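The complex is shown incomplete by one protein chain, all other protein chains being positioned as in the whole.
We just call them A and B in the order they show up, numbering each chain from 1.
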Amino acid sequence: MDFRGAHIISVNQFERDDVERVFEVADTMEPYAHRERITKALDGAILGNMFFEPSTRTRVSFGCAFNLLGGHVRETTDVKSSSISKGESLYDTARVISGYSDVIVMRHPQVGSVAEFAKASRVPVINGGDGPNEHPSQALLDLYTIRKELVSNERPIDGMHIAMVGDLKHGRTVHSLSQLLLLYKDIQFTLISPNELKMPTDIVGKLREAGHTVVETDDMEAGLSDNDTVYLTRIQEERFTSKLEADIYRGRFRLNQAIYTRNCQPNTVIMHPLPRDSRKDANELDNDLNQHPNLAIFRQTDNGVLVRMALFALILDVADKVEQTGSKVGWYTESRFE
Amino acid sequence: MDFRGAHIISVNQFERDDVERVFEVADTMEPYAHRERITKALDGAILGNMFFEPSTRTRVSFGCAFNLLGGHVRETTDVKSSSISKGESLYDTARVISGYSDVIVMRHPQVGSVAEFAKASRVPVINGGDGPNEHPSQALLDLYTIRKELVSNERPIDGMHIAMVGDLKHGRTVHSLSQLLLLYKDIQFTLISPNELKMPTDIVGKLREAGHTVVETDDMEAGLSDNDTVYLTRIQEERFTSKLEADIYRGRFRLNQAIYTRNCQPNTVIMHPLPRDSRKDANELDNDLNQHPNLAIFRQTDNGVLVRMALFALILDVADKVEQTGSKVGWYTESRFE
Partner (left out) sequence: MDFRGAHIISVNQFERDDVERVFEVADTMEPYAHRERITKALDGAILGNMFFEPSTRTRVSFGCAFNLLGGHVRETTDVKSSSISKGESLYDTARVISGYSDVIVMRHPQVGSVAEFAKASRVPVINGGDGPNEHPSQALLDLYTIRKELVSNERPIDGMHIAMVGDLKHGRTVHSLSQLLLLYKDIQFTLISPNELKMPTDIVGKLREAGHTVVETDDMEAGLSDNDTVYLTRIQEERFTSKLEADIYRGRFRLNQAIYTRNCQPNTVIMHPLPRDSRKDANELDNDLNQHPNLAIFRQTDNGVLVRMALFALILDVADKVEQTGSKVGWYTESRFE
């Protein structure tokens, strides 16, 4: 695809080459994201960061990525403070707001809203999440993280083994990541979830059609063995339709130090889209793994900045101006990125 | 008036020369607002964008205008998060906040609040709307749009024909625009509204005193003919005092393609302050005119950025530094401004 001036709405719009182009550019952003250098590539440009649904993490990550490229950020965070609540159409909002910004990131609770907005927008729009539907920069940062983590284990994405754990029925991140992995070869998926919360059959079907191996199980410990990556997601109790089902599976889909050591290979990378619920009875990823070197969850969010910088740089066609307008950081920084 | 360091509180403070000075400077902002060039004229300056009442459009427009001139924006959007709710006086708020910013834009639900704030402020204040009272930059952008649109029809503001349609009793924008038009000559006003929602008699009186022609009618189709501009505003059902009155006028003050073609001259410009209610039973401006070349509603909001840049440039006296500190845009843009 031609990234210049393009909307980024769905993972479905990418070919493998596109994904790899994003990753290559993301790699070049490292000295800027890691505060060794600053750049003025987007000096004077304005990001319209439109969040019609709360999200600190994604909002700040996009805003930070734009600032790191030298641009300004104008933000809207409250749907109630917006004209949409007075009956304004997405068409009108898009026509107006796109007169204010050079690129827009939009999050909106309604499926399809960002695509509709993009159609009327006069500037490129990046989907920052349209309800349960799409959040393409999250899928890209997940895959970018896998690629980076596996490189240090001298493994490529093609042929890797990945376990996905938790609520695979509703989890937007595992759906989008699976979609992106259709572009790769010979992957072994182990899908670990309660019977009620299995990966949708159409996604499983597509994975198999693409030549991947898919194993489905509700036995977490069995499923964890023999993986390059374990990708965890949260199971919310209220997702079960019956109390009985919830009781059967209670506590059986959380990962902690003991379960990891007992079942995983020493190199298995641990991922999670965050936020994780760190309250005592949460079913996901325990704090006793916080110091584990294979815990990649904070490298994931760090990578999010690189991937978002890459998207902005490609869409606004400044990937080759970043270094050219760059200089050394002038303030005191300690190395804080792994 | 001397714009340097001045507060912009009301349309009443302008002479015709002042208005035309704003428009001349707004014209020079076009290459910057349209992303052909960037400027550093306000490099290092800080706008305090204080919105004690929600408004995405106006807030982002001012913020964007300041960014386009090279300045920083610090924003407050939530009255509940402010000390005003703890009994702080506008005097105290103004003394404090004016120590943080170089210029302040303030919106506040209370009539007169911005003028009171400005009195205590140590920096220039622009009224971004004080309840139903004043919103001078809206009136300026409306008139600036009329001027620009008529120029392409080779018509000046003096002598033009304008229809104002809808709730002329409560509409802040039509009141302020009328006020500004007192500075011009020989205009023909056709005021189209339900009897209950007519333009206040003191405004009609002033228009006539200024030598303008004023016709009032509740028959929209008759009133639409023979106009350079039609300025629509919304009628909210709850403004009628009786259900009977509401029923009489239901659906009689909306403009759509058929009514436009049937009644308007081919050059008639369509304006609306936005947001418009695009829900099915809204009484204002239908979506079937969205592609019409005379629909100026999105050019209006685009012009808002030019006019606000002009106000900042005049108040902070950098109108002649914009080009001097300017340079070409470094990123990929497609022409998106009409």
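One rule holds in what follows: a residue touches a chain if its C-beta (ideal position, glycine included) is under 8 Å from a C-beta of that chain, and two chains touch if they have at least 3 such contacts.
Predicted model only: the values in this text are computed from it and were never measured.
The missing chain, though absent from the display, is touched by one residue of B:58, B:101 or B:145; that residue is B:101. Interface note: of B:21, B:37 or B:74, the residue touching the hidden chain in the full complex is B:74. Between the chain not shown and the residues A:54, A:109 or A:159, the one that touches is A:54. If you put the hidden chain back, the residue from A:68, A:140, A:165 or A:307 that touches it is A:68. On the side of chain A, touch with the chain left out of the figure occurs at residues 35, 38-39, 54-57, 60-61, 63-64, 67-68, 70, 73, 75, 77-78, 274-279, 282, 287, 290, 298, 301-302, 305, 329-334, 336-337. Although one chain is not displayed, chain B still touches it through residues 4-5, 41-46, 48, 72, 74-78, 80-83, 86-89, 91-92, 95-102, 122-123, 315-318, 321, 325.
Everything that follows uses one rule, which is that only the chains that are shown with their structure count from here on.
With each centre defined as the average position of its C-alpha atoms, the distance from chain A to chain B rounds to 40 Å.
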